[in-house]
Every structure is written in structure tokens, then in C-alpha cells.
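What you see is the complex with one protein chain gone and the rest in place.
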Amino acid sequence: MNLPDQVAEALLAPLVDQHCRGVRRDDLVRSAFETLIAASETPAPPGTTHFDSPIGMAVRRWCAPVLGLEPHVPPAVYLARRLELGAAEVNRLLLRAAGVVAFLMDGGDEQDVLSVAETGRLGGAAADEIVRLERIEEEIAADGLPSLDYLDRLAHEVGVRASRCVGFSSVVAYRCGLDFEPGRPSRGLLLAAAGRRLADPKQPLTDPVLLRHLLWIAVDVARERALPIQFPCGNGGDRPHRGDPALMSGFIQALLPLSVPVILLDCYPFHRQAAHLAAAFPHVYVGEATTAVLGELLELVPFHKLLFGSGGAGVAETCYLGAHNHRRGLGRVIADRLESGDWSVADAVRVAHMLGSANARRIYRL
Amino acid sequence: MNLPDQVAEALLAPLVDQHCRGVRRDDLVRSAFETLIAASETPAPPGTTHFDSPIGMAVRRWCAPVLGLEPHVPPAVYLARRLELGAAEVNRLLLRAAGVVAFLMDGGDEQDVLSVAETGRLGGAAADEIVRLERIEEEIAADGLPSLDYLDRLAHEVGVRASRCVGFSSVVAYRCGLDFEPGRPSRGLLLAAAGRRLADPKQPLTDPVLLRHLLWIAVDVARERALPIQFPCGNGGDRPHRGDPALMSGFIQALLPLSVPVILLDCYPFHRQAAHLAAAFPHVYVGEATTAVLGELLELVPFHKLLFGSGGAGVAETCYLGAHNHRRGLGRVIADRLESGDWSVADAVRVAHMLGSANARRIYRL
Partner (left out) sequence: MNLPDQVAEALLAPLVDQHCRGVRRDDLVRSAFETLIAASETPAPPGTTHFDSPIGMAVRRWCAPVLGLEPHVPPAVYLARRLELGAAEVNRLLLRAAGVVAFLMDGGDEQDVLSVAETGRLGGAAADEIVRLERIEEEIAADGLPSLDYLDRLAHEVGVRASRCVGFSSVVAYRCGLDFEPGRPSRGLLLAAAGRRLADPKQPLTDPVLLRHLLWIAVDVARERALPIQFPCGNGGDRPHRGDPALMSGFIQALLPLSVPVILLDCYPFHRQAAHLAAAFPHVYVGEATTAVLGELLELVPFHKLLFGSGGAGVAETCYLGAHNHRRGLGRVIADRLESGDWSVADAVRVAHMLGSANARRIYRL
């Protein structure tokens, strides 16, 4: 890739990673590491390894040099080096190499992962919190309150958390699907749902009435404080076809007059639907998910609507690779556009800047 | 792109634009122009511009030279030049530069857009009308007739309009979704629906019974007169996931024995589903929508089933860019196929000719 200097500089500029989760703080044995890099929750079938996958190849190729190894080293060599350096140093090297100026982190309160503050410190960057709505609910449900108190606490707690985060997130896509009813649930429905919920408070929340209620509480708070709400969608969850963000278009339309930014994350394989929503609605944004489809996204989505996010989670390799893939993938798209004469160099620089950090700074008010 | 002379000539040959709408006849201020080039109906969010989008880049790059400017000029320079030339001259330059031999135009009866005849005259081309079924209905509904007269008028008027158009179009996808019941509605259902409709005749028609009825009236007329019916599908409308043409496969099967051509337009992101339907059913055709996916379409759809159409609407830039993108996009695909040895030069010339005009001439009987 032969890029003009200004473009190469724009690509190397620090990124705002508006979508990452916690990274494990402990040393990892091979089986744990393999499960964390795979989309799967189970070990690879007998006779196979999760290293024989796109992410596994990328770890050996691109992360190995960050840890001082040759590219393409065998998995065993990579993992031995990881243990030799120790988790803290591995995390520091990879997070630092990501070239990120601010991590917006969903989570970080689990015991075995780095906290938001630690992630920032190791990565040499600012770090802010994205609060997952369903996590708030699950903490409150565990407290064994009566229904009315439970509902009061929900509203109160979402407001309290808002004061120290830069945005909310909701995994309603994976809990009941994005084809949920768009409006606020009635008081009657809500009380009945709360009753059912509190009879079995240890399960993950999957009740569509309570999930909607939680969203509308968040919308009210987000509107007041100009906070965006992130929606991981796409293929996750038990019913992957219900993660198509187009299914949520009724809810999106309901939010239009309220000007609450909606950030669609992890949209693949529905990224084209997400791109359409971002083009059609002023308050809808798309998070880059799979760099493989960056070219597809850039055919349709306005450039001020697309946001870098590593999608990193579990191991720092994923944060580093997210940033690395963004820079390479965008570099390829730009090289192609410059060669065909479609974009000027100044256009390319502006697009790189918007996607990499400027859009996130504007939307999250960093 | 280095193409053999015969291929380059075939690509430059005049196109039949079988899918365009009216272009504004008046001078446009920046906000109006921006809204018209965006898929959105709202202004860009504060601090952004619709020029920072794929279409905005293309206007500055490819339309600027048609208006006598340098490529990549800033938006303000482009818009000033537009005002300086005046809308009539801008429309003439861009429509002429599109290299179109016939416009098949859906609409043109609104006050502020060029009529079918004017579009032809400015573009130096023939121009024929595509009649939108829902527009006929909305004119009749406004007349305040009793139900039976309303239904009689519908049937009569569709027949009358058929005599001076080259095809019908239906936006049933955006009004109730393509998962409508495939068969003719019963007389009972129809009268009930007409009663409801006439009680509130100023709204756009969204009743699935009347929409189906309208389609079946059109099918009877189309069959007699060998007229195709166009269906814009894809991402438009309030429920974008209901614009998947695969949802209409029951209706498509019902039309198979009647040999009424079905033209699927604007299919993105369901173009692969549309390509399948065109490959599987002899009476189904696909209109090119997004040139970005022309390569994907040409992997699956028979070459006699794919039709150029600019999708132009609102401003003449979109008509010009539609034609320009078709020629460039197809040129790239052909260059790739010639280089890999997959196609012969004669094959490439034939494909360019079919997509550009021959298929449309055959199907619309031009």
C-alpha cells in the first residue's frame, strides 16, 4: 500500500476506541486463551484448534511481533512467550501498541478483568465507562425488593450511573431480539412483569416488557444528559436472525424527536441494514465491527456516521487487532479510492480523522 | 482500466434508463440540495454535512467537471456554480452527459419537478412514463366517491393509464411490506377496506387489502398489454426488513402462468435474494441499484435478467451519477473477467449491450 504521507499520518493518529470490554488480568493457559479468541464458548472439536481461524492467524501474524516474536510463530511459542512476559506486561504492550487515545469501555467491573481505570493506565490513554443497562437491573433484582421498590430503584440507579459514564449499552438484541414493541410498556404490564421477574431474579433478564422499560428509563436520562445508547446487534445470542437492527426501526423512529443518539454495534451480517438506518436517520450511528466489510460500509454510510471500535474483549490481542485492522482496512479502501480518482488526498485525510476519533469525540462529548 | 476498444465502445453506447424519477426544476439552496442527495429526509446533524457521504464525494468529483469545474471542488464552490448556471442549464448539462437514449420515468407530475416530456427534451432522449399504482389510487380516493364507485374508478383508471405508459410501479414494499397475502382479496374484504379507506382518504394508502387489489387490477391490465410491473424494494420505508423481495415469492409464483414481467428495483441489501428470484423465475428481472454490488449480481443473475436504471431522483446529479457509475462499475467487472480469462471480448460486449439497453428494449417493448 503506497499512501501519501498525510494519509499515512492520519491513519496512525490516536484512535478513540468507543467499543471494548474488559481484558483478563491473569495468565492464561492454552485452553482458556483459545476459548477467548474464538467466537465460541466451547473448546475446538477434537483434532482441531481455535488457532486455525481468521483471528488465530492474525494473533500469530500481527500480535507476535508486539511481544518480540517473529511473525507466524506456532501457537505454543506464542503462548509460552505470553507466560514468560506475564499478563500485565502482555496487556501493557498490546494496549499501548493499539495507539488509542481513549477507551470507552463497557464493563470492567468483573473480578478477573482489568478495570476501566487500569485499562486506561496500561494503555496510556484516557478511559471512560459505558454502562450496560441489563447489568444494573441484574444487580437490583438480586436484592430481593418488593416490585414497587424494585421499579423505583431501577429508575434511580440508571440516573445515578449516568452521572459517571459517557453512554449506555443494551443487549436487548441477545435477550429478546430487536423486534421488541417500540413503545413504553403500560403500568399494568410492568407490574405483572416485575412480579414474575422477582420470583426468579437469578436468571439473566429476558422479559421483553422489563427490557423495554429499562430502555425507556435510559432514554429519558440519556436525553437529559445527551448520552448515546449503544446496541450490540448482529449475530450474537440464541436467535441470531433477531439481531437485525432493521427490526428495531419502530423504536428508532420513536427516538427521532428526542435526539438520543443510537449506536449500532457488531452489526455483521446486517451491516448493510445498519448503514441504511444511519443514512436515513440523523440520530443513528454505526460502529465498525468487522473490518472485512469496511469497504461495503463506506459505499453507503455517511462518513460522519461511522465510528471506530475495536470490539476487543477477553484478551488484549483483540483490542490491538481491532485497531490494527481498522488502520489497514481503511488504508486499503483509501488506496483504492485515491487510485481510481474518487477521493482527493484531503478527502481521505478527513475521512480517516472522522472515523478514527472525531465522530466519537462529537457524539460522546469527550 | 485498460479495456479493448470494442468493450469501451459498448460501455459508452446510449443507455435506457428504466428507473428514474423527477428532477427539481428550480434553483436550490444548500440545505435543499443536501437533503436531496442524502437518503435522509432530515438535515445532517449539527457540525456535519451530507456532502461527507459517498454521494457527496461523487458529486464533487464527477459532476463538477460536467459543470465546468475542477474535480473535488468544495461544496460551496459547486453550489455557487449551480446557481450561476441556473437549474435549467444544470439539468441540461447533467442529463445530456448521462448518455441516455430513453428515460422511463416514474412520476413527473409534481409541480416542482421536470415532466416526462421535459426530461426527454433536456436529456436529448426519448422519455416514457411508468405509472405508479398508489398515485392513481390516491387521486381517486381524494374525490370522495361512494365505495362501489371508488372501486369501479380504480379499475377503469388503471386501464386508461395503461394506454399511455410503458409499465406500472408499486411501492407496496414501503406501504405494508412485501409479505402481503399473494392472492386476490375477496369481495367482502374489499368492500370493508374501501369503506375504511374512504373514511380517511387523505393518508397515503397503507391498507394491505386495497394494495393487493390494486396490484391484481394492474396484473390483469398488464397481462393484456404486455406491460411489466416495477417493485421498488429493499431498504426504504418504515419497516426496512419487510422490503426483502423473497417475501414476495408467493405473489411471484402466482404471476408465473400469467407471464407478467416483475422488475425488482432498489433491492440492496437484498440484491442477492433478488438475483436468486431472477435466476429461478422466467418472468422476474432485477434492476441495478447500487453499482457497488454489480460484481455480486453478475456472479448469480442471468445476463438477460439485469437492467440498468439510474435510480435518479430529485437532482439531475443522481441521474448522471447512475449512468456514470454503471459504466465504470461494469467496466471494472469486465476488466477483471477479461484478465482472468473468464470472458471473451465478444462476451463482454454482449453483456454490456444487454444490461445497458437491449434487455430494457425487449421487456418494455420500446
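Here are a few things to note about the model shown:
A and B label the chains in the order they appear, each numbered from 1.
Note that in this section a contact is a pair of C-beta atoms (placed from the backbone, for glycine too) under 8 Å apart; a residue touches a chain by one contact, two chains touch by 3 or more.
Nothing here was measured: the structure is a model prediction, and the numbers come from that model.
Within the full complex, the chain left out of the display contacts the shown chains A, B.
Only one of the listed residues, A:R21, A:H50, A:R161 or A:R175, touches the absent chain: A:H50. Of the candidate positions A:F33, A:Y268, A:Y285 or A:F308, contact with the hidden chain is made by A:Y268. Checked against the hidden chain, the listed residues B:D244, B:D266 or B:E288 yield one contact partner: B:D244. Taking the whole complex into account, chain A touches the unshown chain at residues 38-45, 47-50, 52-54, 56-58, 61, 71-72, 235, 238-241, 268-269, 290, 292.
Touching residues on chain B toward the chain that is not drawn are 244, 246-247, 249-250, 253, 272-273, 276-277, 279-283, 296, 298-304, 341-344, 346-347, 350-351, 354, 362.
To be clear about the criterion, only the chains that are shown with their structure count from here on.
Averaging Cα coordinates per chain places chain A and chain B 37 Å apart.
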